[in-house]
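Left out: one protein chain. Kept in place: all the others.
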Amino acid sequence: MTNVLWVRASYWSRLLVYILLSLAAVFTIVPFLWAMINSVKTVADTFQPGAMVPYLNFSPTLQSWHEVLSDPQVVRAFVSSVVVSSGTTVFVLILGVPAAYSLARFSFPIPSNDIALWFLSQRVLPPAVVLVPFYLLLVRLRLIDTWTGLIFCYSTFNLAFAVVIMRDIFRDVSTEVEDAAKVEGATAWQIFWLVALPLSVDGLVVTSVLVFAFTWNEALFASALTSQDAMTFSALVLASRSTRGVDFNIASVNTLIGIIPPVILYFFVQRYLARGLTFGAVKG
Amino acid sequence: MADVRIRRLEYGDRFKYVLLLPAVVWVVAFTFLPLFSVVRYSLSAYVLGRGITGFVGLANYVQVLQSDRFWHSIMVTAIYVVVSVPVEVVLGFLAAWLVNLSPPGARAFRTIIGAPLFTMEVAIGYLGVTLFSSQGGLIATVLAHLGIDIPWLSSPEGGLAAAILLDVWRWTSFVFLIVLAGLGSISSELYDAAILDASNHWQVMWRLAIPLAWPVTTIAILLRTIEGLKVFAIPFALTTGGPGTSTEVFSSTDYLTTIQFFDFGKGSAMGVTFLIMVSAIIALFFRQMRRNMP
Partner (left out) sequence: MSHREHADQFKELACDYLRGRIGRRRFIMLAGQLGFSTAILAKLTRPALAVGNLLPSASGAPYESPITQERVDFLKTKPYKGTTINVMVLKATVGDGLKYHVPHWEEQTGGRVNVAEVPIETLHTQIFSDLTSGLGRYDAYMTGAWFYGDYFQPEQPYIVPIAKFLADPRYPHWDPGEFLPSMKKLYTWKGELYGVLFDADSQALYYRKDIFTNPEVQAKFKAKTGYALPVPPKTMQQMHDLADFFTGSDWGGTGPGWGISLHAKVNEQGFFHFLTLAAPYVINPENKYFFFNPETMKPLINSEGHVRALEDYVKFLANGPREQISWTLGQGWNLFLAGQAAMEPTWGDLPTLAQDPKTSKVQGKMGATAIPGTTESFNPIGGGWKKYDLNQVGNTNGGSWHCVISRFSKKQEATYDFLGFMANRRNAFFNATHGWTGVQPGMRYQYLPPAGTSTIAEWQAQGWNPADVAEYLHGYYEGLAMPLQEEYLRIPGTAEYWHELDVNVSAVLGGQMKAKQALDATATSWEAITERYGRPQQKALYQASFAQ
């Protein structure tokens, strides 16, 4: 999809655009590259900043990777993160998508905009503030250090995304198909399941990816509410400072491991993001 | 703005409430009740091992309001948000604009520039140490070659600056993706029309894209600010609030007060105070948003 502005731009303008974009790309990539380089250094090597090119300035080794990946705690934490993030995503979809549909299609005593905004306002709550009651609640329910406990907490924080994004998506879905189905005798549920949902896959994908990414990233709650069994990768990394300070090589390996699932998801769903991220603000 | 009428489907009230209520009930249960609990704790004294030992009225609030550490953390958070959000919005918008021009290779740029949003903040914070540390850090070394010596991790200003830089790196992509989505939905006819009017396309950007993308940008600003006020992981991993407590943001202070020594009373009072403070700001934003949402 070419933009007419590009087509009509002068050579210099185009060059400028490329330069700026390249700068942005470089700015973005450098930390990743640095992480990759450091992840194949030994601890001693990490103190030589000049050693930047593998095989040229230093001999790379997979020792750091081995050290991290062979720690069963790391593997467990990684699994925990995957389970908790996926579980939260699923749960949020189950709770939020029907609610979003309802807000999109029906009218309520309170304007649906306000209800949607109310959901969004839940995100204002800093986790640190509600840490205490959540902690005590989980203790009472014996859900401390369990995946379920974390999923409950994260679902609360991320429900807003599902509701706001999906509401917008549903409003875009044309109602003609739904009307036609109704004429055929479909029940409300059937219309929801078999008509509306399939037409809104874009939005579901966006919501899922966002919720997954935000949950994957969260460290504060995970740190406070888990210790051994359900500790997520985020919380584990938070606690990875050693008495020597931060080990460059370990920190780099952690970074790279930590970005794998979300970034993979991101690569797959990029094109859907365009549609879903407008949050209802643009019509056109 | 185009009007979208909400169609009335005659399936009766029950259905629509069945769909909506679980989510509402969940939020109420998991937000109102905890908030109520927080207020209760903020008015009590809590001791490790013994639970709530008494009702102390507003004593915790007095302590919080007199606490240098609390106010300092508010200030740090404020600086953090006030500096990082505009920078991210401007850079994100610019990047989105450039990518939206669809030069060949735009897909690749979009992928790269959007990626940081999907990294783990905690890991980025520690990665920041490998970048800014004066012993082997990439940036510190490069600057040293240029003869510049900035005490990134051993001074409050340096620590904050480093954290903000990392934050910009990570969250600009958030703004970028949102604005890109918004720009992408501007139909090309509008561009054609604009070209006839303006002489160069920078003018087009000013006169056309910014106004049209303003609602989306507002959302990005609002969301980014909300997230920004809650910032925790990057500064915490980078310097743990140090040296001393000079780079502690509010979430760190509240977290440490509450969970480190189980001073639930003071921690809760801190939380409530913070909420009151930011609600005023957020309410303003929300009013703006309501105007933009049809």
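A and B are the chain letters, set down in written order, and residue numbers restart from 1 in every chain.
We adopt the following convention: contacts are C-beta pairs under 8 Å (C-beta built on N, C-alpha and C of every residue); 3 or more make two chains touch, one makes a residue touch a chain.
Predicted model only: the values in this text are computed from it and were never measured.
Only one of A:129, A:144 or A:159 touches the absent chain when the whole complex is considered: A:144. Although one chain is not drawn, its touching partners on chain B can still be listed: residues 45, 47-50, 53, 63, 68-69, 134-135, 151, 153-156, 239-246, 259-263, 265. In the full complex, chain A touches the hidden chain at residues 73, 139, 142, 144-145, 223-224, 227-229, 239-245.
Following the convention adopted for this analysis, only the chains that are shown with their structure count from here on.
In terms of their C-alpha centroids, the spacing between chain A and chain B amounts to 14 Å. On chain A, the positions that touch chain B within their shared complex are 1-6, 8-9, 13-14, 17-18, 20-21, 24-25, 27-31, 34-35, 38, 46-50, 95-96, 98-99, 101-108, 112-117, 119, 121-137, 152-153, 155-156, 159, 163, 171, 175, 178, 182, 188-189, 192, 213, 216-217, 219-220, 224, 233-234, 237-238, 240-241, 245-246, 248, 251-252, 254-255, 258-259, 262-263, 265-267, 270, 273-284.
By the touch rule above, chain B contacts chain A in their complex via residues 1-2, 4, 6-9, 11, 15-20, 22-24, 26-27, 30-31, 33-35, 37-38, 41, 91, 94-95, 98-103, 107, 109-124, 126-127, 129-131, 133, 135-138, 140-141, 169, 173, 177-178, 180-182, 184-188, 191-192, 195, 200-201, 204, 212-213, 215-216, 218-219, 223, 226-227, 229-230, 232-233, 236-237, 240, 250-252, 254-255, 258-259, 264, 267-268, 270-272, 274-275, 278-279, 282, 286, 289-290, 292-294.
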